[in-house]
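Here's a structure for you.
For this depiction, one protein chain was excluded, whereas all remaining protein chains were kept in their positions.
All chains are identified by letter, namely A, B and C, in their written order; residue positions are counted from 1 within each chain.
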Amino acid sequence: MLDPVDAVAMLGEVGAWGVNFHDNDLVPIDATPADRDRIVTAFRRACEKHGIVVPMATVSLFSDPVFKDGAFTANDPAVRAYAVQKTMRAMDLGAELGAKTFVLWGGREGTETDACRRPDEAVKRLREAIDFLCEYSIDRAYGYRFALEAKPNEPRGDIYMATTGNYLGFIPTLGHPDLVGVNPEVAHETMAGLNFTHAVAQAWEAGKLFHIDLNDQVSGRYDQDFRFGAANLKASFFLVKFLEDVGYDGPRHFDAHAYRTEDYEGVKEFARGCMRTYLIMKEKAMRWNADAEIQAIVKAAHEAGQAAPSFAKYSSGQRDAVLDAPLDRTVLAARGLGYEKLDQLTNEIILGIR
Amino acid sequence: MLDPVDAVAMLGEVGAWGVNFHDNDLVPIDATPADRDRIVTAFRRACEKHGIVVPMATVSLFSDPVFKDGAFTANDPAVRAYAVQKTMRAMDLGAELGAKTFVLWGGREGTETDACRRPDEAVKRLREAIDFLCEYSIDRAYGYRFALEAKPNEPRGDIYMATTGNYLGFIPTLGHPDLVGVNPEVAHETMAGLNFTHAVAQAWEAGKLFHIDLNDQVSGRYDQDFRFGAANLKASFFLVKFLEDVGYDGPRHFDAHAYRTEDYEGVKEFARGCMRTYLIMKEKAMRWNADAEIQAIVKAAHEAGQAAPSFAKYSSGQRDAVLDAPLDRTVLAARGLGYEKLDQLTNEIILGIR
Amino acid sequence: MLDPVDAVAMLGEVGAWGVNFHDNDLVPIDATPADRDRIVTAFRRACEKHGIVVPMATVSLFSDPVFKDGAFTANDPAVRAYAVQKTMRAMDLGAELGAKTFVLWGGREGTETDACRRPDEAVKRLREAIDFLCEYSIDRAYGYRFALEAKPNEPRGDIYMATTGNYLGFIPTLGHPDLVGVNPEVAHETMAGLNFTHAVAQAWEAGKLFHIDLNDQVSGRYDQDFRFGAANLKASFFLVKFLEDVGYDGPRHFDAHAYRTEDYEGVKEFARGCMRTYLIMKEKAMRWNADAEIQAIVKAAHEAGQAAPSFAKYSSGQRDAVLDAPLDRTVLAARGLGYEKLDQLTNEIILGIR
Partner (left out) sequence: MLDPVDAVAMLGEVGAWGVNFHDNDLVPIDATPADRDRIVTAFRRACEKHGIVVPMATVSLFSDPVFKDGAFTANDPAVRAYAVQKTMRAMDLGAELGAKTFVLWGGREGTETDACRRPDEAVKRLREAIDFLCEYSIDRAYGYRFALEAKPNEPRGDIYMATTGNYLGFIPTLGHPDLVGVNPEVAHETMAGLNFTHAVAQAWEAGKLFHIDLNDQVSGRYDQDFRFGAANLKASFFLVKFLEDVGYDGPRHFDAHAYRTEDYEGVKEFARGCMRTYLIMKEKAMRWNADAEIQAIVKAAHEAGQAAPSFAKYSSGQRDAVLDAPLDRTVLAARGLGYEKLDQLTNEIILGIR
């Protein structure tokens, strides 16, 4: 693994904007306070030198064997306390480097056998920990927004908060729901065969898309973390198109790994490839939006039944208008929607022949 | 398919408590008002005769080709209005038969190509429809609670609200979140390889487990809807144990289908098997709870670090207590948790040799 | 569904080369002999008129409820005999229309519960049927080559011959292995998350790629049969590249279905899209082969250790040469292979920006 200072240099060289890290990527878990300060100073200088910012920080609650039964949800109260303590210190570290987003990925919060605890108990423990950390951020005036990152499995057999949806359901039950959003990751949602852009869209629409992890993945596999666009060009296109269409202005974090076949040069190619593919897809999304034939198909699909009664706002009048509307299902069903052509044209935009 | 009146007779014969139906299972989509009334009367009499109640009603927003592009989320406003109209009428029907839970499964709310609409637009349309239907229930004093049922795919390539978690995240954004909960289904969560009991537990803990659909399923497949317990005995055990441990008192709805190899007798065996397996697992859950060796392992795992500082409530004192607590991660990591033995003993309870 | 004569007309219009059918797509299962002859005559004329050939025929051993427990592997000997009889007649029909390849897809040859028969018994029954059918083809001088088509599940819970590999293993155990090969289908292999091109390559290398079914599919789902290239552009590229590189000269059969949203025009667009995407990928494959930077990376990866001893042919000399060769694993491991760059360049060929 690259030394953090060298990693920052490489990121500067390939044209990246920022860098993130787990606490122990930067400061070894057994570093002395003096070591820690020296490392942090060197790292900050490297960031300044190469023009790299630290928008997000996070904490490793998964590598160390202490978390083998979970971190915030472990059965042992001392492990839970250690996880909270470690996170508080990682928050201190991130704040020192200017981070305003704090990601929490509960990779060990799960089970191989559900005999070990009741799963609703795990939810309560998770809430307790996150509520405490929100208070800590307020107390220290760190100004963090927390971004919760879901994953269905691996390293645990089953992780409690398996999908971005689960976190979107969990957040409104917290003490400070306004401080907490999600950090969806392409690979994590795709592992379960779910449509990642749909999950991102729901998070965005709810005002909860605080951060995003970009990479690529084949469904039904171990966590591959491929270069952005390496596995599914079409899904990458729709994702970039969505982020650009809605004006997402948070970080585009490439949380990916180069193939094991690569040397240092190969890793640089990998890093460049992530950013380059994003920009290629952004350009294609603009082209798609400007394509008259494509827009005509989409428009036609939306405008067929404009005379239908609205149910946007309830009233006794609208109730009766909807109940009595003369809507003929066989007529409505007969219309072709042109989606085969629409999808083929979309593919041809992606393939660069349109 | 069985006639609804005959189905009620069979359910009475095998000892079921209640029956549910999609509107068009009972009343054909093209029935006249007079047909409808005659059918409903005959059905109600059959229910009374066989001692079967109708706790839940629902609406088919998926079988008819009119919904080929979605129902509440279809691009054509007239299709959306038709879907709302059809649901209002199904609510009338359900109320007439005494139903207090109304299930909404958006099986067509999805896409084969995401070129057809922006996915955040779909979320907005879904909200608009459900808000309107909540108002309708209040207006008519039907007293419904709505239970939203997720599914990742099939009949659509990707369904928008893919998991129970997605609905748990969606509900707090509604106009009447208190009226709306979820209806998780074993097969639907399992199709995506997710741990069903974890999803149920999150819903329960949030007060949103309004209904549950029991059946069985192999991951990564088409919707199999197997007899309860047919595919995964261990998952069935943990599910029943959870429902019984927390005292879930809503309907246990077996939404399953007999193998295509079966005749009428086979379908009865199938229906009996669903209920019988539930009761077997309930008995095994009680045995598990009473097993001293099992309980000792669980207790030991929970009690190791009782001297650890609490972070249940934030204060500057507790902040410092957590930050300063002398927690040694190598000591904590060294403890064996006994989960292999715990899981083997659990298996032996299930296998009936303990 | 389109009438077969109309379907041939559409295929002629969109520029297809051939058409295939299941016996009952053309001749209803309950047709009289006179009906059959009339239908066949009309169909042959339509083919002649539109310049469409019939390279392959097949038999439906799955739609009718008689096959609910399997066809060649059903427990009931009469069902097995009926399946063989029906296939013999479908062979007659195909031969009459000029088909030289006969596809067998055993969609019902499987189980929902393995309690119903021993799975090795199913293998024996399958062999018995195919051996008999090979003899029938020889006897009648039909000149068929049989192409066996695997699928992991759906309509059955588990199908016995789940992957193309299973059939490649089964064929050498037959009475006439030379007459029997495989018909891999993109969707069927992809459902199980397997790399389709790898399976095709193994079949090709073994001389067993008698036919191929092209469409598209997302892993871990029901059988989607999407338009070729609709789901995974990169996998489609590698598949076309392989078929073109090796000079596969059998039919390229698009066994796909248009989205349910389509009308007649949409189905034509769908059919055109399948063929168009194949040709686009073929052009991109040629471009890839001609790209000097890409070829240099591939060449470098292959040539590093040319001085290594060969083990292509065993002898005591080569044995000792291999045993004694001074091969330093740390030196060999240190080489970067440039695959990130190679893959990114490949993506850029596909995306049309190279």
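By our rule, a contact is a pair of C-beta atoms (placed from the backbone, for glycine too) under 8 Å apart; a residue touches a chain by one contact, two chains touch by 3 or more.
This is a predicted model, so every value here is computed, not measured.
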Given A:Asn20, A:Thr73, A:Thr87 or A:Asn153, the one touching the chain that is not displayed: A:Asn153
Write down which of C:Met10, C:Val53 or C:Val66 is the residue touching the left-out chain. C:Val66
Using the touch rule from the top, list residues of subunit B that touch the missing partner. 193, 218-221, 227, 229-234, 258-259, 261-267, 269-270, 272-273, 276-277, 280, 284, 334-341, 343-344, 347-348, 350-353
In the full complex, subunit A touches the hidden chain through residues 65, 68-69, 112-113, 153-155, 157, 192-193, 218-224, 226, 230, 259-261
Where the missing chain touches subunit C, by residue: 29, 64-66, 68-69, 75-82, 84-85, 88-89, 111-120, 122-124, 128-129, 131-132, 135-136, 139, 152-153, 158, 160-173, 192-195, 197-199, 201-206, 220, 238, 242, 245-246, 288, 294, 298, 301-302, 304-312, 314, 316, 318-319, 322-323, 325, 327, 329-330, 332-333, 335, 337, 339, 342-343, 345-346
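Rule of thumb we're sticking to: only the chains that are shown with their structure count from here on.
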Taking each chain's centre as its mean C-alpha position, how far apart are subunit B and subunit C in Å? 38
Rounded Å distance between subunit A and subunit B, as computed from the means of their C-alpha atoms: 27
Could you grab the centroid distance between subunit A and subunit C? Build each centroid from C-alpha atoms only and quote it in angstrom. 37
Which residues belonging to subunit A are in contact with no fewer than two other chains? 193, 220, 335, 337, 339, 343
